[in-house]
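One chain of protein is taken out of this complex; the other chains stay put.
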Amino acid sequence: MPMTASASRTVGRDLLGLALIALVGLAGYWLFPDNLAFLTRVISVALLVLSLDLIVGYCGVASLGQGALYGAGAYAAGIACVHGITDPVLLILIGAGAGAIMGLLMGAIMLRAHGLPQLVLSIAIVQLLHEAANKASSITGGSDGLSGMSPAPLFGVFEFDLWGRSAYLFGLGLLLIVFAVLRFVTRSPFGMVCRGLKEDPLRISALGIYAFPVLLKMFVISGTVAGMGGALAAIATQVVGLDSVSFEVSANALVMLVLGGIGHLYGALIGTVIFMALEHVVAAINPFHWMTLVGAVLIAIVLFAPRGLSGTLDELARMLTRDRWRAGR
Amino acid sequence: MSAVFEVSHLSKAFGGLKVNSDISLAMNEGERLALIGPNGAGKTTFVNLVTGRIPPSAGSVHLAGEDITSLGAVKRVRRGLVRTFQVTRLFPDMTPEEHVVMTILQRLGRATRILARFHGDSAATDEAAEILATLGLTEVARRKVATIAYGQQRLLEIAISLAQRPKVLLLDEPAAGVPSSDTPRIEEALARLPASLAVLMIEHDMDLVFRFAKRVVVLAAGEVIFQGLPAEVAKDPKVREAYLGSYAHAGG
Amino acid sequence: MKHVAIAALAAVLMGSAAHADVIKVGVVGPFSGPFALQGKNFKAGIDAYMALNGNTVGDDTIEVIYRDIPTADPAQSKALSQELVVKEGVQYLAGFYFTPDAMAATPLLEQANVPMVVMNAATSAIVTKSPYVVRTSFTTWQTSTPIAKVAFDGGTKKVISVVSDYGPGVDAEAAFKAGFEAAGGEIVEAIRMPLQTNDFSPIMQRIKDSGAEGVFAFLPSGPTTLGFVKAFNENGLKAGGIKFFAPGDLTQESDLPALGEAALGLTTTFHYAVSHDSAENKTFVEAAGKALGNPAELSFPAVGAYDGMHVIYKMIEATGGAQDAAKAVEAVKGLSWESPRGPVSIDPASRHITQNIYLREVAKADDGTYYNKEVQTFEKQGDPGLAAAK
Partner (left out) sequence: MQTVFSIGVDALAYGMVLFVISIGLSVTMGLMRVVNLAHGAFAMIGGYIASYAARDLGLAYAVAVMLAVFGTILIAIPVERLLYRRVYGQPELTQVLMTIGITFCVIGIANYVFGPTLKTIPTPESLRAPVSLGFRTVSAHRLFVIACGAAVALGLWYFIERTAFGVKLRASVDNAAMAAALGVKTEVVYAVSFAVAVGLAAFGGVVGAELLPIEPYYALRYMVTFLVVVSVGGAGSIPGALAACLLLGAIDVTARYLVPDFGNFFFYLAVILVVCVFPRGLMGRAQ
């Protein structure tokens, strides 16, 4: 399929984007050698927020239960690791699989309703999983957390040691691959239909397209990505707590997504990095001042920048290019 | 030639209120029919019934000989019964080209493929360019629909229905809300609809109806009160009364 | 395997460099949120010890760095402990109010060559997680076993066990069950409640229906215990003559003002009471009270922290300030001293603290305040939990 001019330009822009992410990631590696454990957590949360963007940003389905998919991946990888499967790449795949299955289940339930009841279903599902994980403490370690995981060195060489170097680079590589794949998926016919569903479901059915299978497929993809994020967190910290499958982690993911701007994969990354960097600094001083700050930021976004940071950046970029274009004519 | 679209004894009552009662009409391939009637005559209900949006209380609908009364809305579209909307239903953040390409991909069964590039499907993109050209939408093809004129949005709805290559097309007030300066372009587009396509237009603009339709059905209070040639519509006493109410006799 | 070599080299390098100047101690605990009071007690115990013994050992000055975890959160505990070791370069990890937080940090110790002194987390299994763990607080087995004997000797034959569903709760249930059944009693039912439960009246109804003559309870101190004891009264169980047995966590001094009348007469067994009569305890209570600001808030986590600092000081003396976890732990095995709670020693085999356990009853002092009056002493109690776990 010969590339049209515009198509080659978008592929070029994607490669540039990926290079930018890799650059920022490696800069983090050199500038903050002592904080690699924290930076790895930023990557696993970024995967969670990316997975949420697929549902909220691309399909227009509001969800406060993404923790269910993230936690499913984390616990699957954790339990597998404790029972002897220690190869990190295999653990990520197990996490992805668990996330996918959970995505299928969650989608099948959530897509039965719309609007507020749908939002409530997402909350009920993550709370149900939270209680189940607590109850099955013999397998999941319950509120004591699942520990005693010792993942094997990556590709047999790079140990997951105290300084977290290999964990971080492994996470960064995973993020780049996932981001590239998602860039492709959102540009596929399937991705366009999802965007269509967000903008006008009636027109989609008037085109003769069934909405449910499309949305369910996106839930599975989103579950896969979130599951990988959870598995990465499990491998890096070698501990899985009940907090990984909770309402708080889901609400935080939504805040980060909106901060960055929904409907833009970059938005998810920008929102996560800024939110967690701020949290790392401010929360250390006083956790409750941090909540007041997040609350204020959220209100400001809704009032002044409803399209989030990346949205406003896009608008800025478009204004600049349009002015240049108009000025140039 | 058997009827490509046949509605027999179609009725719909919300509780006691009879909104459509015992409507029957048929259309052959390539026929141009107009469904007119005063406000509240039950036209929109009729469209929602035949497109499967709401279930009928009685009666049946056949498309190309097949009984589609029990089929869902999406299946009816796939069988070739396509409609445009009275108020445009489009994707504000997408471009006209993307709308038509998605329609073509759905027709070709490739609309929900993941391992393909939407903009890379040259067969669909080329066909879309053709359709957009015939409707004069080429120069806005790559602009977001939210930023193009309402008249152009109406044309895009027609472009989409063309791309679906339907057996029967229901035009729900195609000229509604369009400034009179743009109406000629809408009429041009309607004139260029494929000859084999059966078109049922629901419209208020009588000039447009008389120029377009070969046959007219008049609906009043949910009942068909006239079926026949456009020229005879104005003379028919029942139609006059329905439209002009009591004044009809005063003029007589 | 070149990575391992570099890590070891770096550790040794860091150890010798810090020889003559500052030795950092990282303390992880709940300094905000619902359990902030318990974190405040950690700080008070540490400040009291350093006020009485100075902040230097030989020619090294001791610097304490605090990290906050509001509630039990293993993932965050691991991240914070790792940050303390890697970023701050602490040579000793201490604190850990909740069991899950201590458990999550144990895998770090060997790689980081850092000993951990647990100042509160009470599940027996923690010491088995790594050879570099030393505990100066208590275990639920250690404090719950004596109350089982006291209950049986007091004539209670049928008891229902009600515990919070987490590490220490499960241990408390097992400890009491073992002790009570060994003495000849019967556990009619064993219920486990989720950690976040706040409405206890259905549980009270369950206790009444079980036909038990007494209830053994274990919940984390603070708001949850408050709710439970209040419900025990309000639903007429205390009036109905149902006896109440629990380890001392439930009647800790900082909760007594809020419990008030409801706590009067409750018998518990614990390793420390603020009202313990000894010279060491007087100086400790006076120093810790000053550090806290409000003496009524003083409670058992402070003595766990106080003795924890004593063990850390001894470790630093033994290693001359060098970072050698194995040598430090080896040095304190068998260490014995007079703690504010009474005579104590570190058991060489389990590295857990051997101490007296006291039977106490909540009584009202002349000035109207409530305190735990020590009634009977069980000398030199080890940790029966470890024997059961093996």
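Residue numbering begins at 1 within each chain, and the chains themselves are lettered A, B and C in the order written.
Here is the rule we use: a residue touches a chain if its C-beta (ideal position, glycine included) is under 8 Å from a C-beta of that chain, and two chains touch if they have at least 3 such contacts.
Every value quoted in this text rests on a predicted model; they were computed, and no experiment measured them.
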(message) If I'm reading the header right, one chain is hidden. Which shown chains does it touch across the whole complex?
(response) A, C
(message) With the missing chain put back, one of C:91, C:113, C:221 or C:235 would touch it. Which one?
(response) C:235
(message) Among A:24, A:132 or A:202, exactly one should touch the missing chain; which is it?
(response) A:132
(request) Decide which residue listed in C:55, C:201, C:283 or C:336 touches the omitted chain of the complex. (result) C:201
(message) On chain A, where is the contact patch with the chain that was removed from view?
(response) 56, 62, 64, 109, 112-117, 119-121, 123-125, 127-128, 131-132, 134-135, 247-248, 251, 254-255, 258, 262, 288-299, 301-303, 306
(request) Identify the residues of chain C touching the omitted chain, counting contacts across the whole complex. (result) 32-34, 36-37, 165, 191-194, 196-199, 201-203, 205-206, 208-209, 222-223, 226-227, 234-236, 239, 258
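The rule we apply is simple: only the chains that are shown with their structure count from here on.
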(request) Determine, using the mean of C-alpha atoms as each chain's centre, which chain is farthest from chain A. (result) B
(request) Please work out the Cα centroid separation of chain A and chain B, and write it as a whole number of Å. (result) 43
(message) Using mean CA coordinates as chain centres, what's the gap between chain A and chain C in Å?
(response) 39
(request) Mind checking the centre-to-centre distance between chain B and chain C? Centres are C-alpha means, answer in whole Å. (result) 77
(request) Can you tell me which residues of chain B touch two or more of the remaining chains? (result) none
(request) Going by the contact rule at the top, pick out the chain A residues touching chain B in the complex. (result) 1-4, 6-7, 10, 184-185, 187-193, 195-196, 199-200, 202-203, 205-210, 213-214, 217
(message) So in the complex, the part of chain A that touches chain C is made up of which residues?
(response) 34-35, 37-38, 41, 131, 134, 137, 142-145, 147-148, 150, 158-159, 161-164, 233, 237-241, 243-244, 284, 286-288
(request) Provide the residue numbers of chain C that touch chain A in the complex, in ascending order. (result) 3-4, 7, 32-33, 68, 70, 72-79, 82-83, 85-87, 99-100, 103-104, 106-108, 111-112, 123, 165-167, 194-195
